[in-house]
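With one protein chain withheld, the remaining protein chains of the complex are depicted in position.
Right, subunit A next:
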Amino acid sequence: MRAVGRICGQLATVKACSGADPIRVGRSYEGVGKSFGALKAVTDINLIVNEGEFITLVGPSGCGKSTLLNMAAGIFAPTEGKVFYRGAPVSAFNRKVGYMTQSDHLLHWRTVAGNIAVPLEIAGMTKAQIRERIAELLDLVGLRGFGDNYPNELSGGMRKRCALARLLAYDPETLLFDEPFAALDAQLRLKMQVEVRRIATQLRKSILFVTHDLDEAVALADRCAIFTSRPGTIREVLDIPLPRDRDLFHLRHNQHYIDLTARLWDEMAPAISAEEH
């Protein structure tokens, strides 16, 4: 089967994708498929990510959502189809994107400030520039005053904030999240969701966010892509017509939100119950 997959990343400017195809604004996956040996992880994926858009990816375990992120990052290449970023095929290690996983991967031998400094040091910034940027980022993620602490002195939520600051430090246009808050308790998770939503809007980042949490998938997203089970493909992309500056703390009472989560649940339930067997 020939699959055509295209992950459309976001273009910086809509102008950049002038031409016959006005939809293709950012990163696109065109008929993308990826196999690991005989195992087919994803197949026939077409997704276009627009500039500044927050897309959540949901689906049963092992359906290849993470594979999609890895392909967007250029960590591995699709076996079928193509992944484009701003019109150009993604090559190894796409530095326009930042990646955050469930494990925060902080360097435990560096302080919070030291961790945030890593991408800045790699970029070759001067000490003074780095110090200034770190102060800015600590403020942004709400960690002011914790720069000299070691990660093992921080709570789970603060570690996430630190990882987020490090991720934002080198200013990637697109952020890839792979269940970053799965290990947090419900309250902390909500707080971090608010932070991510706020920062994404404020800094105009485009976001691909993999999650298992259907509430999270609706609460955060502008659009939500639903995957089928392996070999995964996108069954449907739900538009989430919640306002851009939504109040995550009070979504529980929003009728749109209630309807959408119920709808998403109905979509997912057959796949989830099938997973049991």
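Keep this in mind: contacts are C-beta pairs under 8 Å (C-beta built on N, C-alpha and C of every residue); 3 or more make two chains touch, one makes a residue touch a chain; residues count from 1.
Definition applied: contacts and distances are computed from a predicted model.
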UniProt lists the protein of the undisplayed chain, choosing from "ABC transporter permease", "5-oxoprolinase subunit PxpB", "Xanthine dehydrogenase family protein molybdopterin-binding subunit" or "Cytochrome c oxidase assembly protein", as "ABC transporter permease"
Missing-chain contact among A:61, A:103 or A:129 belongs to A:103
Cross-chain touch to the chain not pictured, restricted to A:123, A:183, A:203 or A:269, is A:123
Hidden partner sits against subunit A at residues 73, 75, 93-95, 97-101, 103, 105, 107-110, 118-119, 121-123, 150-152, 170, 172
